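Heads up, one of the protein chains got dropped from this complex, but the rest are sitting where they should.
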Amino acid sequence: MSALRELLGDLRGPLLAVGAAVLVGGAFVLATGHNPLLAYGAMLTGDLFATLSRAAPIVGMGVATAIAFRAGFFNLGGEGQLVLGGLAAATVALALPEGGLFTVVLSIGAAAVVGGLWAASAAFFEFRFRVPLLVSTLLLNYPARLLASYLVNHQLRDVDSGLPQTERIADGVQLARWGGSGRLHAGILLVLIVVLVVAFAIARTRAGYRLRMTGLNRRFAQAGGVDLRRLGTSVMFTSGAVAGLVGAVQVLGVHHRFIDNSLTQPLWAWTGLMVALLSGSRPLGVLLAGLFFAAVQTGGFAMERVTEVPRELSRVLQALIILFVAAKDRFRLALARTRRAD
Amino acid sequence: MELLGIFDATLTGSLLRFATPILLAALGGLICERAGVFNIGLEGLMLAGAFGAVVGSYFGGSALAGVAAAVLSGVALAALLALFAVRLRGNEIVVGIAINLLASGLTVYLLRSIFGVKGAFQDPALVGLSTLRLPGIDGLPLLGPLLSGHTSVVYVALLLTVGVQVLLFRHVIGLRLRGVGEHAEAAMTLGVDVGRLRTAAILVSGALCGLAGAQLSLGNVTLFVENMSAGRGWIAVVAVMFGRAHPLGVFAACLLFGLTESLGFRLQGLQLPSQLTESLPYVVTLASLFVFRSRTSRG
Partner (left out) sequence: MSQHPPTAAFELQGITKRFGEVVANDAVDLSVDAGEIHGLIGENGAGKTTLMGVLYGIHRPDAGEIRVAGRRRRFDSPLDAIHAGLGMVHQHFMLFDSLTVAENVVFGAEPERYGLVDRAVAAKRVAELAERYGLEVETGALVGGLPVGVQQRVEILKALYRQAAVLVLDEPTAVLTPGEQEGLFRVLRSLAAEGTAIVFISHKLPEVLTLCDRTTVLRQGRVTGTVVTAQSSAEELSRLMVGRTVSAPKIEPHEPGETVLKIESLVVSGRGPDPAVDRVDLAVKAREIVGIAGVAGNGQSELAAAIAGLERPRSGRIRLGSAELTSLSVRERRAAGLACVPEDRDGTGLATAASVAENALMGFEGRPELAPRGVLDSAAIDRRAGDLVDQLRIRTAGVRAAAADLSGGNRQKLVVGRELAHDARLLLVEQPTRGVDLAAIELIHRALLDYSSGGGAVLLISAELGELLTLADRILVMLGGRIVGELARESATEERLGLLMAGGG
């Protein structure tokens, strides 16, 4: 029990936040002229396979963000790292159409390196020029997105398709898929492995110890001999590398080509960030919270089919949950106080 | 010579137009910063304002109604920000991020439930802000397009810059605000209500960001597009850092960032790919941070 708590953290806060968000969101649905009970009921009927395939990028981006958060660094640049990773994966896959495991590994590796370097550049700016990561990582999203967009509209464009996208990658470089009407693919497994490796590394390794201590108290770690610059750069690289890997997973496992906006439109990076916040950046918590947010989103699609309520309700709910999570301690305190006053 | 050729009326004319949304949001961020609140929700507040403006203009039938609704939307979302960041003492960065995501989700949701469209909303019933021609200046070369022919929000933003300067450094409230930001505990022991001042600062930033949003959706264009704030709130955050939370410094920073945006706009006219010209403001904003930080740091 206590081991579980150590891995997942205290669940009361997140659960309370979810409950509060559902209430507020329900009131909001009511205010916009819909029936919240109907909407929520329809939300619960989401498709399991769709949820799993949706959960992979969300959990992946959640872990990417969580790595940085646990060390006390902000990475709001998941989106750019994800996009560049996806672009790199597609480029490598298109350049080596023979396929085979080696090409797949190379493609994913390139995605991780490119995503990692993009994030590490923000760390470089922070330590060299003291540009706050919070701002630099976020601003780096825009050039990354625009660069990818430029390339798929020009040099890398599949001229026959008429759409801003690359050519389709060869079958041999696509990730294996099984069942779930083709929605389950090896990338989901890959993300799961990444979660477990990261969970182990943070909790049980020397590097993870240094990372956690830096996150808890930067000065303490520094005085104890942790090289902040080195740790920060490698943490940001790893964070960005995981994001890049997620980009590769989506490109090689789902789209089979790089399509402009396909990685930014579903807000994987931002949902992942919310998942990291909800779970207190504990990797196994990220897994749970990621599955939950994926279910909320597929539920949103189901709800939109059945009711008139736009599926963007799930985005509203997610944001509300994070608001309540931010204030969870105070919020719980306030609840306790009202209860005592009764 | 050719390079200088781009500094024409198109460029100067769009400078203030592009600088204004960033300036208004940055003034809001500055007031919060001075009160000791790091407000990274500017982006979301601006987006809420842009949407509110369109709703107000469409249903109210006038640009003024649009501006009023924009300010109201900004303030309403800011109230939520203040509730969670100040009253419930949530982490201001987490709350700010949540507010940005909430604004983005809410506007898309409402865009669909109110107007029944996705992506963008444009309608002949939308009344944009009219532009004012300044007599005497209007006809001058360069200065004319630079200063004249803007929406009233642009001129209000310029006046507000001076207003914020006076408020902060001359007014009793400004003195207390700066005290609260510098040493909240000390201000508290002197009987100043820290929470109330901070809440007020956030609400004011909401109003300013609302105005900024109105300029975006009823001034620069007359339509609403999903996430049309497009990082301008974040550029405003940088402008506050760059201008050292000083109204005149922030004003200068916003002019610089507005210039890069209008430069990008101008270069697009020269058949450069839009993706590259659009990334100009972000790259320049980042670059300005390097230059600024490395110049002011000792090592």
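Order of writing sets the labels: A and B. Residues in every chain begin at 1.
Here is the rule we go by: contacts are C-beta pairs under 8 Å (C-beta built on N, C-alpha and C of every residue); 3 or more make two chains touch, one makes a residue touch a chain.
Note that the coordinates shown come from a computational prediction; the quantities given were computed from them, not determined experimentally.
Trainee: Pick from B:A187, B:M228 or B:L267: which residue touches the chain that isn't shown?
Mentor: B:A187
Trainee: For the full complex, which residue in A:N153, A:Q222 or A:N261 touches the chain that was left out?
Mentor: Considering the complete complex, A:Q222 is the one touching the chain left out.
Trainee: Can you name the residues of chain A that touch the chain not displayed here?
Mentor: Missing-chain contacts on chain A: residues 204-210, 212-213, 216-217, 219-227.
Trainee: For chain B, which residues lie in contact with the unshown chain of the complex?
Mentor: Within chain B, the residues touching the omitted chain are 166, 170-173, 175-176, 178-179, 182-183, 185-192, 298-299.
In this section, only the chains that are shown with their structure count from here on.
Trainee: How many angstrom between the C-alpha centroids of chain B and chain A?
Mentor: 28
Trainee: Where on chain A is chain B touching in the complex?
Mentor: 32-34, 74, 76, 125, 128-132, 134-136, 138-143, 146-147, 149-150, 153-154, 270, 273-274, 277, 308-310, 312-313, 315-316, 318-320, 322-323, 325-327, 330-331, 334
Trainee: Of all residues in chain B, which touch chain A in the complex?
Mentor: It is residues 40, 80, 84-85, 88-91, 93-95, 97-99, 101-102, 104-106, 108-110, 112-113, 230-231, 234-235, 237-238, 241, 273, 275-276, 278-279, 282-283, 285-286, 289-290, 293-294, 297 of chain B that touch chain A.
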